[in-house]
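A single protein chain has been removed from this complex, and every other one stays in its place.
Letters are used for the chains, namely A, B and C, taken in the order the chains are written, and counting of residues starts over at 1 for each.
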Amino acid sequence: MNYQAKVLFAVMLSLAMLFSANAFAGGNVGITLDQASAVVAAAKAKAEKQGTLMNIAVVDAGANLTAFVRMDGAFLGSVDIAIKKAKTARFFNMPTGKLGELAQPGKPLFNIEFSNGGLITFPGGVPIKDKTGNVIGAIGVSGSSVENDNEVAMAGAAVMLK
Amino acid sequence: MNYQAKVLFAVMLSLAMLFSANAFAGGNVGITLDQASAVVAAAKAKAEKQGTLMNIAVVDAGANLTAFVRMDGAFLGSVDIAIKKAKTARFFNMPTGKLGELAQPGKPLFNIEFSNGGLITFPGGVPIKDKTGNVIGAIGVSGSSVENDNEVAMAGAAVMLK
Amino acid sequence: MNYQAKVLFAVMLSLAMLFSANAFAGGNVGITLDQASAVVAAAKAKAEKQGTLMNIAVVDAGANLTAFVRMDGAFLGSVDIAIKKAKTARFFNMPTGKLGELAQPGKPLFNIEFSNGGLITFPGGVPIKDKTGNVIGAIGVSGSSVENDNEVAMAGAAVMLK
Partner (left out) sequence: MNYQAKVLFAVMLSLAMLFSANAFAGGNVGITLDQASAVVAAAKAKAEKQGTLMNIAVVDAGANLTAFVRMDGAFLGSVDIAIKKAKTARFFNMPTGKLGELAQPGKPLFNIEFSNGGLITFPGGVPIKDKTGNVIGAIGVSGSSVENDNEVAMAGAAVMLK
């Protein structure tokens, strides 16, 4: 190898090491994947009991997507809604439907949905708390009536309190 | 019941039926959730073997998100990259790295990333085919070197060929 | 040095000068950082008195972000809302709540929130004026009820009138 080739090789090697090791892994923020998977499974079981087809999203305490499933045949337009519901619930640490009451015309938070790249403020998103009451993430569900969506979200979040 | 109440009742009933039944469920487009879950599980197993922390996304034949997991401690910035890799791979039915070769400066598709709300054209996204060769979806993986990302994506997609 | 090296050297030197000097510093537009910091401090003190957790943003006369703080534990979704409230207040030189009255269904500015990449039109954003009545910027506050948000914003803006 000539000099240039050696330098190039060294650079490539450094870059390879840079990414292949977990040197840059960040500590986890809130809910773990195992926990999020349990939340999703419980929500999906509830949807099956309802006979509904749901999109189910879980975000962590930083409002970052952690787990997602779309049941076969569920609305395509509900992918984004489920994710936005989960983010909205974590952004304000309350059920999305609660926020929605305040976002009606004439109410204090009318058109809050224009913030944060788009919020969803009807029911179906709820914070996920651990047994000590800390918010560790949120779940968002979309695919049926808002009552059904909310019931499925509640069933998912409830897993972390057992 | 007076007339108004009857009308209201009828409307409420219609709305309830509208959403509680699966009247609007779409025929599935490509990969099912069960299949997508198997793809994700195989990809995750590969990542664990590598000792890497990955974001893993699966889209269906319509390029709509079907399943997603973020391993604990995986890059937050890779959530979006994994999803975009999966979509890109399905948008053009080829591995993202293949598209990336054509998207370099001076090449035919330079800056194609500006389309579709943002593409990712480096390795880590691959189409998912069934045994007959039909594209039924795609997988996108992000969290380590592009070589590792791609290897994990390939391991995921391979499940559908067994 | 050969000719190419000399040209390269000259270019590098120019670039270095370009950025290291303040040749391109803009004359300030309205509120200074010292003033904005005083506004933020007064707003934060008010929030502490209320027992609320606020996001506080100050923009200058050009509606560009000048200072921002998020109090520990304040809503994550309020980062963007506080900034948008400040911008909205400066865009139209009026309290955001005043604009919101005109943005209700049936009112002249219904859905004005669609402009400028998203406005927030409920209370919590107010223009900052100097003693001569000139608008020199605006403050946006988000994290509690709109009444509390607005009170904190007013307390911040009041500093410039002392």
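Everything that follows uses one rule, which is that a residue touches a chain if its C-beta (ideal position, glycine included) is under 8 Å from a C-beta of that chain, and two chains touch if they have at least 3 such contacts.
If you're wondering where the values come from, they're calculated on a predicted model, not measured in any experiment.
Enquirer: Which listed residue (C:42, C:74, C:112 or C:160) would be found touching the missing chain in the intact complex?
Expert: Selected residue, touching the omitted chain: C:74.
Enquirer: Can you say which of B:30, B:100, B:137 or B:156 touches the chain missing from this structure?
Expert: Only one of B:30, B:100, B:137 or B:156 touches the chain omitted from view, namely B:100.
Enquirer: Tell me which stretches of chain C touch the chain missing from the display.
Expert: Interface residues of chain C facing the absent chain: 15-16, 19-20, 22, 24-28, 32-33, 36-37, 50-53, 60, 62, 64-76, 79, 144-148.
Enquirer: Which parts of chain A face the unshown chain closely enough to count as touching?
Expert: 15, 18-19, 24-27, 29-30, 60-64, 90, 92-94, 98, 101-102, 108, 117, 134-135
Enquirer: Which positions on chain B touch the chain that was left off?
Expert: Within chain B, the residues touching the omitted chain are 75-78, 80-81, 84, 100, 103-105, 111, 113-114, 118-123, 145-146.
One rule holds in what follows: only the chains that are shown with their structure count from here on.
Enquirer: Taking the touch definition from the header, please name the shape of the chain graph: line, ring, star, complete or other.
Expert: line
Enquirer: Compare the CA centroid of chain C with every other chain's and tell me the farthest one.
Expert: B
Enquirer: Can you give the whole-Å distance between the Cα centres of chain A and chain C?
Expert: Result: the chain centres lie 29 Å from each other.
Enquirer: For chain A, give me the residues that contact two or more of the other chains.
Expert: 62
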